[in-house]
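Of the protein chains in this complex, one is absent; all others appear in place.
Here is chain A:
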Amino acid sequence: MNGQAAGSSSGGSGDGGAAPRRNTRKPKYSKFTQQELPACKPILTPKWVISVFVLVGVIFVPIGLVSLMASRKVVEIVDRYDDACVPPNTTDKLAYIQNPTISKNCTRTLTVPKDMDAPIFVYYQLDNFYQNHRRYVKSRSDTQLRDASKANDTSTCDPESVANGTAIVPCGLIAWSTFNDTYGFVHNSKNLTVDKKDISWKSDREHKFGSDVFPKNFQKGPLIGGKTLDPNIPLSQQEDLIVWMRTAALPTFRKLYGRIHTDLKKGDSITVALENNYNTYSFSGKKKLVLSTSTWLGGKNDFLGLAYLTVGGLCFFLAFAFTLLYLIKPRKLGDNNYLSWNRNPAGR
């Protein structure tokens, strides 16, 4: 009797259970909710580690070599002229540079160390010049540069926003302090033309500097900073200004001055007629003239190539070291002796 009751009751509950199981609160199964999604679980086996290092080395060393070669292919002439262009008997360089009556003309002669294929890029390089100072960076008005109707929008340009009661275009410290040394090149008693077109970024010319915005009231204040601008040329064509206003990130920087579309041969000597106008003497900055070719990687900088080689080499070394260790002291993966749960945890 008891057994029968048992059978019927369990059977009954089973039947009852099957039908209205709809509103059960059992969590629905899905791989997601049960955290059982298919996954790859990379495990650091010695082989894996060694192959990763070898792989990195194999990729990095060639890249390093190629980069280094590219960098080495670049021919670069750097000539510091800030000291050399000061007349030899000048004691106060600052007074010299600030005296507008003294002629700032200066001639430098450069020798081409290797063949230089056109185009040759002409840069000026400043040193200890903080174009990234917050005060300097902020001191410009993008709206004014772009839009002729917003000429009076100079609120961000202090302290070079207004001169003689009217707004300056272009306003701000950056524009005010535009670099104004000029270079002329003579090669084999022929003038080398410096192409100053397209030295700025296209987006700057087309969108940041308006073609109907003309310099106005510029460098008319009590203190004259750098370059003066031709008020008849719209800002979008004042490429020196545009280049200057793309501020540099570091206190030492180069900026593109122009291009020379003539090949130079090894041993050629170039005479540079420069006007040494820009005052770097007051803050002990250096000025350099740079002539450089370029490759697919840009200018001369061994860092990238060397770094690639170093890291690649390091990886090879590590691969080697781990291989040695692996051979000398192999440890079987998941070796049970290492598994501390085989020791009694209650003892701890």
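Methods note: a residue touches a chain if its C-beta (ideal position, glycine included) is under 8 Å from a C-beta of that chain, and two chains touch if they have at least 3 such contacts; residues count from 1.
Please note the rule applied: contacts and distances are computed from a predicted model.
Visitor: For the complex's missing chain, which UniProt name, "Cell cycle checkpoint control protein RAD9A", "GPI-anchor transamidase component GPAA1", "Phospholipid-transporting ATPase" or "SWI/SNF complex subunit SWI3A"?
Guide: "Phospholipid-transporting ATPase"
Visitor: Looking at the full complex, which residue from A:Cys106, A:Ala148 or A:Ala248 touches the chain that isn't shown here?
Guide: A:Ala248
Visitor: One chain isn't shown here. Among A:Leu256, A:Leu274 or A:Leu289, which residue touches it?
Guide: A:Leu256
Visitor: Consider the whole complex, including the chain that is not shown, and state which of A:Ser236, A:Asn276 or A:Ser292 touches that chain.
Guide: Only one listed residue reaches the unshown chain, and that is A:Ser292.
Visitor: In terms of residues, what is the contact footprint of the unshown chain on chain A?
Guide: So the residues of chain A touching the missing chain come out as 1-2, 5-6, 8-10, 12, 16, 24-29, 33-35, 37-44, 46, 49, 56, 60, 63, 67, 74, 94, 119, 121, 123, 125, 129-137, 142-143, 146, 158-160, 173, 176-177, 199, 201-203, 207-208, 223, 225-226, 246-256, 259, 279, 282-284, 292, 294-301, 303-304, 307-308, 311, 314, 318, 322, 331, 333-334, 338-341, 345-348.
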